[in-house]
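Yeah, one chain of the complex is gone here, protein chain that is, but the others are all in their spots.
Chains here go by letter, A, B, C and D, matching the order in which they are written, and residues are numbered from 1 within each.
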Amino acid sequence: MADSLTNPSEKAGLPPGTLVHVGPAPTAAGRVTLYRYTADQFETFPVIGLDDILRHRGQGASLWVHCEGLDMIDLIEAIGRHFNVHPLVLEDILNTHQRPKFEEFDDYLFAVVKVLRSGRALKVRHEQVSLLLFADVLFTFRETADDLFNAVKLRLSGAKGRIRILGLDYLAYTILDTTVDNYFVLADTMEDAIEAAESDLLHQPKPKTFATIQLLRREMVLVRKAIAPLREMLLALQRSESPLVQERNLPYFRDVFDHTLRVIDTMDSLRDLLNGMLDIYLSSVSNRMNEIMKVLTLFASIFIPLTFIAGVYGMNFDYMPELHWRWAYPVLWIFFIALPVFLIHLFKRKKWL
Amino acid sequence: MADSLTNPSEKAGLPPGTLVHVGPAPTAAGRVTLYRYTADQFETFPVIGLDDILRHRGQGASLWVHCEGLDMIDLIEAIGRHFNVHPLVLEDILNTHQRPKFEEFDDYLFAVVKVLRSGRALKVRHEQVSLLLFADVLFTFRETADDLFNAVKLRLSGAKGRIRILGLDYLAYTILDTTVDNYFVLADTMEDAIEAAESDLLHQPKPKTFATIQLLRREMVLVRKAIAPLREMLLALQRSESPLVQERNLPYFRDVFDHTLRVIDTMDSLRDLLNGMLDIYLSSVSNRMNEIMKVLTLFASIFIPLTFIAGVYGMNFDYMPELHWRWAYPVLWIFFIALPVFLIHLFKRKKWL
Amino acid sequence: MADSLTNPSEKAGLPPGTLVHVGPAPTAAGRVTLYRYTADQFETFPVIGLDDILRHRGQGASLWVHCEGLDMIDLIEAIGRHFNVHPLVLEDILNTHQRPKFEEFDDYLFAVVKVLRSGRALKVRHEQVSLLLFADVLFTFRETADDLFNAVKLRLSGAKGRIRILGLDYLAYTILDTTVDNYFVLADTMEDAIEAAESDLLHQPKPKTFATIQLLRREMVLVRKAIAPLREMLLALQRSESPLVQERNLPYFRDVFDHTLRVIDTMDSLRDLLNGMLDIYLSSVSNRMNEIMKVLTLFASIFIPLTFIAGVYGMNFDYMPELHWRWAYPVLWIFFIALPVFLIHLFKRKKWL
Amino acid sequence: MADSLTNPSEKAGLPPGTLVHVGPAPTAAGRVTLYRYTADQFETFPVIGLDDILRHRGQGASLWVHCEGLDMIDLIEAIGRHFNVHPLVLEDILNTHQRPKFEEFDDYLFAVVKVLRSGRALKVRHEQVSLLLFADVLFTFRETADDLFNAVKLRLSGAKGRIRILGLDYLAYTILDTTVDNYFVLADTMEDAIEAAESDLLHQPKPKTFATIQLLRREMVLVRKAIAPLREMLLALQRSESPLVQERNLPYFRDVFDHTLRVIDTMDSLRDLLNGMLDIYLSSVSNRMNEIMKVLTLFASIFIPLTFIAGVYGMNFDYMPELHWRWAYPVLWIFFIALPVFLIHLFKRKKWL
Partner (left out) sequence: MADSLTNPSEKAGLPPGTLVHVGPAPTAAGRVTLYRYTADQFETFPVIGLDDILRHRGQGASLWVHCEGLDMIDLIEAIGRHFNVHPLVLEDILNTHQRPKFEEFDDYLFAVVKVLRSGRALKVRHEQVSLLLFADVLFTFRETADDLFNAVKLRLSGAKGRIRILGLDYLAYTILDTTVDNYFVLADTMEDAIEAAESDLLHQPKPKTFATIQLLRREMVLVRKAIAPLREMLLALQRSESPLVQERNLPYFRDVFDHTLRVIDTMDSLRDLLNGMLDIYLSSVSNRMNEIMKVLTLFASIFIPLTFIAGVYGMNFDYMPELHWRWAYPVLWIFFIALPVFLIHLFKRKKWL
């Protein structure tokens, strides 16, 4: 749930491969669950140590080990040692500031993606999900525990559906798919916020509207940074020739790739809309300035000459013949009324007002 | 006819391959028609169930099954099962928020394109058309029923022309071509709207003109999102080595590719024009502000000094010799007239006004 | 001479390959001329029907058939049938809204380019030129008849020079070269207009100057759209392995390719200059606004306090001792003069004015 | 520690391969240290001449020769001659205005990177680090001496860890990794500065805030210039087939490549944020202008008409009946109070204020 752009510097100076959890401190103790399934069976076990995993291997069963919370460094280190995982991969799992990526090793595949969810006040919460796919075990690592992957568990526990038959790579696909589908939820939330701001803009643009647009733009920058690398990552995954990705499952990965392209397109469109809204805002500020200036100009242009005339007849010269004319005052009032009428008419015709 | 950018989230959480129609609810019940033709024959049949299709296969005839409306999920599922279509393809047909794409399978080709039409108030209506090309059957799926493909049906029913001879891939090309040609109609409509707005801009720029420009820009963002992927899609189709696309028909697909490039060029040019118009609008707002300020400055700069002079001779000091001069008042009037003349002259020479 | 961006929609709905002239109606009847030449001979013949072409073939002579005007659809159709030209190629020749392109067929090469010429009021006139190169005949199709290719004809009729020796592909190159050289003439005209506008900007920016800049930008968008595809088109032509393009002539095509790159560079530079001029214009509008505001502020800030003082001594209170002082009035005049001097000094020091 | 963009011109005119130190003059005399290590041993020796290096070669030991300061041109020349280094490489080591690059020679690899550190007042200090990797010796050249690589030395001197076992290419990786990790520290500093500026913007935008944003943008341009070429450089290094880079160490180089991509992403995001802040600043300037204009308009629009009325009854006409009415003065005061109330109400309803 990293908000900052750059925290990886927390680890600057440590030797590469040092296992330290880099990221916001977890709010609750982590929990590891093992799901063991075959085409007809499905069981759930809690995991405390490495043995809880090893003892369920074999007999054609597929294991999904799901770690929620990254504070069980000992367990992760033990897994790494036993499964012969490269130290940099373990480091990447624990350091939650990774760029989405896909790496292919001889025995296993490694992928990092970002879960994005809209938090309060339009802030986007980021969470890192790492996948480690072996022939018979899939490890997934998350930062927190919530209901994001509940639908996956439910489908897995249900007897019907392809999920138990199509292999662990299909399960990995399901997790990627859930993650990418979630981006659409985020995009929806953002689009709603954008439309609300747009409607505000048209009716009563306020500095607060502008602040909302800026906030959305800022979040968009961060969201883009998290989603854009997915494109090349999923391309690399599709082109992988590892036997761990079965050819019959390739259409699924192509599908999640298509969704990613679509969500990137959508985010680009939203960004274009936001930029357009900035133009609207600035133009409406200019327009209101024009309105204000017109009011000022109208009042000033009309009353300043009149005030001058009134000032003239307030002068105290001895010889001012008009002062003694009988109808001077009423005639002047006629002038006082006629001049503004004439000026307003003139301004309108010249389109100054 | 999706207006929103992101609705696919409607389906987030469902297992992949679930057949649900995602998109706006259809306004009328769907209709499926089968066109059976050989070089010399042409027949039309309504389709209710899968059997209505299967019974017409064979004897060298080509079948075109045209579904208007996507509410007959049962039929689509039956087609999918019988023709061995990948579940994700069926899902893509029903979920009308797809990105234009082309996918190649062993037995069939699958393509998705967007029909764009200008609705009321410059809003663009989007409709998804999916094509499923088998050796002897072409399925097309649309969201609604209207006269878009009537010209195709007419040409097919007529005895002359190449359409009945050149195979089902030529028919698929005809449908793509009709779709792309329609983009030019849309581009025409937009260009007309742009020219109307441009002429407004030159004569009397109003906030409403600005709103129209913004609306056009917004629609352009959405249109671009629907058309741009066509480029790579048609490139993939041309490079396909599937026997379902005959080599003698490749020039036709190259032609529709050329049209697509042209329409993308045109949309880019229109977008450049729109951006240029924004500059015109903002500059004209600035110019009018300048005009208003000039009026204000003219009035204020001329009358404020005069008012001061009038105020001076309205003072009640005991010893103000000018007050008692015989010609003071007429001389002052000469000054009152000479000063503005001088100031206006000065401002003009200094190009302040 | 298409002005619009999108007219191809005129043909939407017609079956592909229908031969209709799409484009502005020709102003004069078309004219077809045949130039027959060998290394030592050169003859000119008018062409009415297909036979006028066929009877001159053979005996090692090269034929150049030059069509000016596209209204002789019958002749073009006859040529297409006899020379076995693909129907879409014929359609592209007649529909003058093509994107510049190069297509390679077994027996012939097809190329479309745009001739651009500056018309009145900085409007650019577009004309389509199509080339159809066979082993012994080169067909060229233009929309109108003027002196554009006169220099080519002259060189061909002259006894000296390489043009009669190097083959029909060299003749095609000459036509492409003339077309691209013409872009430089256009670029010159535009650069002159830009420089005139730039000089206007520096001396007396007017809304008209801004309109000119916008017009130039608009034309630049259209010109770019016509020239940019030439790049890939000429690249494809150079890479063509067709025997119709002789290897000894490749340096010539590379040369016209270089010129195209140069003209695209030039157009990009001109566009950058135009964008820079927009900035200058907007900034000069702001600057003049500043000037106007300074004038207003100067007058208002100086005279408003003075007027207040004059107003004070115009009050009618019974007890205003200053009114009865002997030197009050002259002293006040000194103040009336000293205050503005002080204020102007202050404003200057604070850089407000 | 080059601040300027272009100093390489200092050397313009000299023959290529001339060994002159181009860059800011060193502040202290240079120092060369040799670290000799095997899996179980680690020794440190000072280096004065070439012999101090040569005498420690052999016996399976790895040597790391670390030059801090580039003023020992004689030593560098001697190394170059003895190790058969290309003269241009020596020139690149001494000229500290290189672009980050990787070059592969038969016997050795050459790499240049930039160390970036935030100096005072947000200015970024640049330092060039060159690496020269032979089979048994790694030369590193820096401009100054500080604690940047102390952690590397410490790890090397410690008995545990992979660093002594994985070869000299791993040591080179460690130096690259330290350099890239340092970019994150810089990015952190910049992000803090950006956030401080952002908070200033929201509470009290001042021209100084704008100057800070501009300064950050400027530094960002320079930082980008130093970091961006790293991308292709590390790609080339990964693809190198030189035996000097062991395959088992490739994951490490891939890791530092990932970090580089991440830091480039981060810098791009920061730049986007900075551009967004410029918009905020300009918009807040406009908003404040609006506020100021409203105040002015309010005062002017209310008091100018009132002053006119007061002026009218200050006129000295003989026949002004109102002057003699008993309640005229109090009634006028009621008007003086009612008019502003009415005008403020009107302006509010028309949303002018």
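We adopt the following convention: a contact is a pair of C-beta atoms (placed from the backbone, for glycine too) under 8 Å apart; a residue touches a chain by one contact, two chains touch by 3 or more.
All values derive from a computational prediction rather than experimental measurement.
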Sole residue of C:20, C:196 or C:304 that reaches the chain not shown, by the stated touch rule | C:304
Where C:61, C:78 or C:293 are the choices, the one touching the absent chain is C:293
Only one of C:43, C:188 or C:232 touches the unshown chain, namely C:188
Residues from chain C at the interface with the omitted partner, ascending = 151, 155, 161-163, 174, 177-178, 181-182, 184-185, 187-188, 191, 202, 251-252, 254-255, 258-259, 261-262, 265-266, 268-270, 272-273, 276, 279-280, 282-284, 286-287, 289-290, 293-294, 296-297, 300-301, 304-305, 307-308, 311-312, 314-320, 347, 351-353
Interface with the unshown chain - residue positions in chain D | 4-9, 11-13, 15-17, 86, 88, 92, 97-99, 101, 103, 204, 207, 210-211, 214, 217-218, 221-222, 225, 229, 278, 281-282, 285-286, 288-289, 291-293, 295-296, 299-300, 303-304, 306-307, 310-311, 313-316, 320, 322-324, 326, 328-329, 332, 336
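By our rule, only the chains that are shown with their structure count from here on.
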Touching both chain B and chain C we find none
Overlaying chain C on chain D by their Cα positions calls for a rotation, in degrees to the nearest 5, of 145
So, what's the distance in Å between the C-alpha centres of chain B and chain A?
-> 26
How many Å are there between the centre of chain B and the centre of chain D, using C-alpha atoms for each centre?
-> 42
Check each residue of chain D and list the ones that touch at least two other chains.
-> 314
Draw the chains as dots and join the ones that touch; what shape do you get: line, ring, star, complete or other?
-> line
